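Excluded from the complex is one protein chain; the other protein chains are retained at their positions.
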Amino acid sequence: MSELLRHLLFLPRAGSTLADRVDGIHFFIIIITFIVAVCIGLTGFVFLVRFRRQQAFAMTPHVQAPMWLEGLFIGVPLSFFLLWGVMGFRDFVWAKNPPAGALDVYVTGKQWMWKFAYPDGIGSVGELYVPMNKPVRVLITSRDVVHSFYVPEFRLKQDALPGRYTEMWFQVKRPGRYQVLCAEYCGLDHSHMRAEVVALEPGDFEAWRARQKSLPEPGPGEEPLVVSGADAPGPLAELGRAVATRKGCFQCHTVDGTPHIGPTWLGLYQREESLQSGERIRADVAYLTESMMDPAAKVVAGFNPVMPNFQGRLSPQEVAAIVEFIKSLRPERPVPPAAQEPTYVPVRR
Amino acid sequence: MSQSGAEPVMPERHYLNAERGLWSWLTTHDHKRIGLMFLGLLLLMFLLGGVYALALRIELLTPGETIMSRLAYNRSFTLHGVVMVWLFLIPSIPSAFGNFLLPLMIGAKDVAFPRLNLASLYLYVLGAAITLWGILQGGADTGWTFYTPYSTATGTAVLPVLLGVFVVGFSTILTGVNFITTVHTMRAPGVTWTKIPLFVWAIYGTSIIQVLATPVLGMVLVLVMLERLGGLGFFDPARGGDPLLYQHLFWFYSHPAVYIMILPGMGVISEAVCAFTRKNPFSYRVLVVSTVGIAFVGFLTWGHHMFVSGASTLGAGAFSVLSMLVAIFTALKIFTWLGTMYRGSIWITTPFVYVLGFIFLLFFGGMSGVAVAVTSADIHWHDTYFVVAHFHFIMVGASLMAFLGALHYWFPKMFGRRYPEALGIGTAVLIIFGFIATFLPQFLLGNMGMPRRYADYPERFQPLHVASTAGASLLGFGFLIIAIYLIWSLRHGRVAGRNPWESRGYEWTSESPPPKSNFHEPPSFPYPPHDYARPDVAPEVGRAA
Amino acid sequence: MEGTLGYGKALLVGVALLALTTLSYGLSRLHLGNWGLVVALAIAAIKVSLVAFFYMHLSERSGGPRLVFATAGLFVVILIGLILVEASDRPAAVMPPGPFSIERLPGLDSQPGGEGGVR
Partner (left out) sequence: MQPEASARPVVPHAEHFGDEASRQNAAHLGMWIFLATEVLLFAALFAPYALYRLAYPELFHQAREHMDLTLGTINTYVLVSSSVLVALAVASIRKGRELVASALLVGAVVLGITFLCIKGMEYAHHAKDKALPGAHYAFHQFAVPGASLYFTLYWIMTGVHAVHVTVGVGVLSVLCGQTLSGKFSAAYHTPLELGGMYWHLVDIVWLFLWPLLYLS
């Protein structure tokens, strides 16, 4: 029955225990809605036919809804609404409070990727490995803007807020790969901020975990290799450096902060620049791309519009590589003093 | 349809030709002319927002980047939202029809503060101009919700858009102040609180929301602007700020703003149901109480936008229950409209087709609203196309249907002419079906898990997107037909006469189009506005007898 | 008009306002702890009612203006009250030692301030 309804309503398969509960209330609401819709539609249709206009300026009797009918109009829908509200809230509380002994996973959203890490230090980018039939608590945070961790097949969604952890838990019912989407708009590549939950049999999961642990141990203070992998200049950034060299970008731009004919690339990404027109602009991907394609459009104050136009001289891949290279040239971020780091509080169950 | 022998004639002098020349329009204090100018501007904004909507639908026809880049897509959906919400829907019925009709419906010569009314128009123009200027600067890419910290970090032209919305907000405040005062102090003899027409009640409720909620939006927009300009860090976690605070303040305005959009529509429907079924409202009391109730309880529900945002569980529960209360008022209205049809004399006209469409679509929009206000169900639906479909059912399916219904119902009042009725009915049916074809698939897309604001999407979502785009083109075609026949009717439509709908609403006792002073004699109304049980000839004298 | 604002009444209310201000200042010197805020706000509320009722002519106007005044007050309470209800029930400072430090937003770094978040 519920499989049929799921097909009718285009709901994806139910991958987690939460999904069954959410779908249950979903079906309840939809069925009642359609029953009432049919009643209203039929009543309206009967009235339309039965009381259609016979003559102009017809006089009609003064009909006033009796009190009991008004009471019914209020009482019946309200009791349904409140029933749904209470049922939903019960499930909501259930979904928000993980059972003891749940496996903790830290989820970090970042424009535009998901990173996962386990308390014992292992981690991964873009793929979250979890054991099936075991509660998993996700502790979600963001490193920049608000994201939302969304797994449609689990019916699970929780916003990732910068500076705070939010939590949610799930228990996967069967092994497989489940798509993770970002559901809170987070900028240019919002729609490509995807990842996967890989649910493994408990045995397979332990094997995976052991394999990860056997990877070279990171030194003290270093982040685990797998985790920081996304931050280090990737192959694309390396390609960008090569392209920039080949196209002669370094004749005018430096990468170490020294002033030259053009603005330095060090720390350029996301820097706020004053333009000659007096406006200010943030050097985001769009601006960097535009500056290659149409350099004269927005010239940074204090520089001459001498840069040649690279429209047609750079392939999209090369542009992306150069942008990625510029992105990688971020100055060391000042680390907040130790006193300002959040203090460790044992996580409340 | 006309039963009378003689063809009606246009009144010699009316508000449209009382004074001539552009200058007389630009400096007018006449609420009717201000309402008309609002109507024209709003329709322009609707056109702009609609063009964005069609562009978005075409882009979404296929996955991947086709007609626009991701950045362009992000900017387009933001501007579609900003233009439609702030420049069209929020001022739509109150500023255009409210301005035109409210004094007529309570028998006043004008609104309480005519100069303020004109100032409101110019503030709107200014705000819209600033927003459009922002669009020319490239436009924002934050979504119409301007969520921090993204809106304070992105490099697009957010500032002018924020500023434009801020200024438009003040325009709606002035309108609200004006309307509340007018209703309180300027009712003609006989128009007691229990005999105020239902549309006026709706505008009154709307004005309460505008006055109380808009300043909060104004302040929060100022804070975001300051944060962008001066690194204030008010909502920035790096400085100890709380991004959720922004969402609280924003939705304190923007949830009631949904009722700013729908309440006037409900008022239009209440009027039109009575007029075209020739029946007294099934329960005047229920319609009034639910209007004011929605205006007030609507302020208590904003937290249901934040169930999965990291806000507290208790808060979610409280806001969920409060949201159910506001849904009850809507349910009550639907039942009452249905009850009004009972033993009436139902006349199927273009406005009435929109009424039927409104009731039907509002029912589904409202029920899907209840569904997403259920905390656990919202976990899945939040920020998916289900929500997109839900609020489009309310804002387009209901508000816009009401706007079109109002346009057709009061078109003879405004211009003294009629539009081709059969064409009107046909187009109305086309628009309702186009609408359903556009947004029903979006409910299903939401169920599948398609998040909103996606420039690109996994392939499995495509068939439903194609259906939605097909519906949207039908919808656009429908609007085109309406535009053509209404513009044609302005000059060539049949002369309507005073009261072509045989309505007993107060506004129809004056001539159509009304004289500059609204009524030739200071009116008094000894009978209720929706009274069709009384063999009185007074309302019908308008027919050229 | 009954209850019209005259010199006598205006002066009397003025004296009361200044006296209440002094009282509020004096009480704040006593360091009442948590009650200090409550007392200070209560005194402020009394002063506001005096100003609104006498100086802003509410005593002379029934109906509309009083309704507006009450409504505005009510909505301030709703706005602040519901936000506080929600915020006070958020999970306690759940800042587990996640593997990542919080990255500041681009362009907003290098200034003091900034605990992890709102407790």
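A, B and C label the chains in the order they appear, each numbered from 1.
Going forward, a contact is a pair of C-beta atoms (placed from the backbone, for glycine too) under 8 Å apart; a residue touches a chain by one contact, two chains touch by 3 or more.
A quick note: this is a predicted structure, and the numbers were derived from the prediction, not measured.
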Open item on the list: For a quick check of understanding: of B:Leu16, B:Leu249 or B:Leu475, which residue touches the chain that isn't displayed?
Closed with: B:Leu249
Open item on the list: From the list B:Ala119, B:Leu314 or B:Ile348, pick the residue that touches the absent chain.
Closed with: B:Ala119
Task: Residue among B:Gly138, B:Gly240, B:Pro458 or B:Gly476 that touches the chain left out of view - done: B:Gly240
- [ ] Could you list which residues of subunit C touch the chain missing from the display?
- [x] 4-7, 9-11, 13-14, 17-18, 21, 24-25, 28, 32, 36-37, 39-41, 43-44, 47-48, 51-52, 54-57, 61, 64-65, 68-69, 71-73, 75-76, 79-80, 83-84, 87-88, 108, 111-115, 118-119
TODO: Considering the whole complex rather than only what is displayed, give the residues of subunit B touching the chain that is not shown.
DONE: 108-110, 112-116, 119, 170, 173-174, 176-178, 180-182, 184-186, 211-216, 218-220, 223, 226-227, 230-234, 239-242, 245, 248-249, 252
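By our rule, only the chains that are shown with their structure count from here on.
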TODO: Pick the chain whose C-alpha centre of mass, unweighted, sits closest to the average of all protein C-alpha coordinates shown.
DONE: B
Open item on the list: Suppose each chain is reduced to the average of its Cα coordinates; what separation in Å results between subunit B and subunit C?
Closed with: 35
Open item on the list: Using mean CA coordinates as chain centres, what's the gap between subunit A and subunit B in Å?
Closed with: 31
- [ ] Mark out which residues of subunit B touch at least two other chains, giving numbers and ranges.
- [x] 149, 153, 237-238, 244, 310, 313
Task: Residues of subunit A engaged with two or more neighbouring chains - done: 144-145, 161-164, 270, 282
Task: Complex contact set, residues of subunit B against subunit A - done: 1, 3, 70-71, 74, 141-143, 147, 149-150, 153-156, 237-238, 243-244, 277-280, 282-283, 286, 307-310, 313, 316-317, 320-321, 323-325, 327-328, 331-332, 334-336, 338-339, 341-348, 356, 359-360, 363-364, 367, 370-371, 373-380, 382-384, 444-445, 447-449, 451-458, 464, 502, 531-535, 540
Open item on the list: Looking at the complex, which residues from subunit B come into contact with subunit C?
Closed with: 149, 152-153, 184-185, 208, 212, 216, 231, 233, 236-242, 244-245, 248, 252, 299-300, 302-303, 306, 310-315, 318-319
Task: Sites on subunit A touched by subunit B in the complex - done: 9-12, 18, 21-22, 25-26, 29-30, 33, 36-37, 40-41, 43-44, 47-48, 51-65, 69-70, 73-74, 77-78, 81-82, 84-85, 87-93, 95-96, 144-146, 148, 150, 152-153, 155-159, 161-164, 166, 179, 181-192, 270, 281-284, 286-287
